[in-house]
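The complex appears here minus one protein chain, its other protein chains still in place.
This part shows subunit A:
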Amino acid sequence: MMVAELAAAGSGSPLAAGAGAGDMTVHSYRLSTVVPGSVTGEAVDYELADADLLHKLHYLRAVHVFRAPAPGDAAALAVRELKEPMFPWLDMYFPVSGRLRRRDGEAAPGRPYVRCNDCGVRIVEAAVDATVEEWLEQEAERGGLCKPLAYDKVIGPELFFSPLLYVQITSFKCGGMALGFTWAHLIGDIPSAAACFSTWAQLLSGKKAPAPTLRDPHTKPLSAAPAGVTAPPSVKATAAPVGDDWRVPTACEMVPFSFHVTEQQLKRLLLGSHHHQVSTFELVAALVWRAVAAIRGPEEEEETRTVTVVKTTDPAAAPSGGRRLGLTNEHRIGHVVAPAGLPPAAADVAELAALLAGASLDGAGAVAALAGADDADAVVYGANLTLVDAEGLDVYGGLELGARRPAHVEYAVDGAGDGGAVVVHRDAGGRGRTVAAAVRRGEAGRLRAALRDALRVA
């Protein structure tokens, strides 16, 4: 489907308060498949580590919105041109185009693994009857508009036929486009996913992209944990086994939420906490923690004391701007419990931030080992309120298509549990922060109001 070329963005029509001039509904879905360009091989299996399987119920939603090209620039990209570099891209990342199977045999029966049969990734073409400018205005005002721009599907009910990656290409009325990736967390963590998308963007821009180092497909699965070890509080088992339908069963509906923290507001926060050794992530996360604790109130006071902290980048380890070229779940997970004298709903932001900074984190592999049985249906994001630090990722620069940089990027976690999951990453300018979360229905509005108040005062 050709992305229409019209004049540059900006319809100029003023938006009525509360109701957008453009309807934001996404429609006209067309599904197709892209496969690796060359044959991977016969019966090539990619084993999933315990850390991978720990995250099997979660998904990364990465949405990048591009403005329409200006009249002097190169024409907008057609779907065909967007698909073209995907063939060599999937040659490099062949496990992503495989499908899940369960082992049969005596060793670890029923354990999921990926059969690299070149089945491919799903491409979704859609359209929305609004311009990019209208959308950006609505997003700033209401938030949560990124969710329809990525295809909302989970793995299952048939593992055999469930793609591990969906790429949605949404065309805007003005000629702009949105690229939404729905990535199964089990195949790789957030930096792995970001590196994978970036590789595609580099191929599209005509650059040579370095090949990822993938786990050797023939390695045996890592051994199971010794029995009788208690699971850490950051990981909970689902109430009932999910079988082959890999979504987290939640008591209440989870809705998307997004919020922007400007550079000014961030500076004020930092000034307010200069006597603690905290980073911007901890401050923003603490703000959210306090607001959510206040919203959830005294009935859930016990639960909101504990938060899970996930750090995607290790400043000591990765020198290359947080981009890890491979498919692994190596992020670090930890938890923080607010002590009895410091109820999160009423605490000082700086003190909560200090608590978060002091969290002890373990690698995902270690957490998986602690969590026990290798095919347990575990909830990591959302077992408690989960705060994810993605500040180290260059989410804007990574998806530059030729000369075009995204106008808006949002990385969020889908398939989060009742606790909710909050991702903090850099904004377009690099100095502010975008907060993208999955919260319970009814919390979004109050959370927005609470954060606005807190940032005005702070």
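Keep in mind that, in the parts below, a contact is a pair of C-beta atoms (placed from the backbone, for glycine too) under 8 Å apart; a residue touches a chain by one contact, two chains touch by 3 or more; residues count from 1.
Quick note on the criterion: contacts and distances are computed from a predicted model.
Choosing from "AP complex subunit sigma", "SEC24 homolog D, COPII coat complex component", "SUMO-activating enzyme subunit 1" or "3-ketoacyl-CoA synthase", the protein name stored in UniProt for the chain missing from the display reads "3-ketoacyl-CoA synthase". Residue-wise, the contact with the chain that is not shown comes from A:E42, picked out of A:E42, A:D104, A:D216 or A:E302. When the whole complex is considered, the residue among A:P69, A:P95 or A:G120 that touches the unshown chain is A:G120.
By the touch rule set out above, subunit A reaches the unshown chain at residues 30-35, 37-39, 42-43, 83-84, 87, 99, 117-120, 161.
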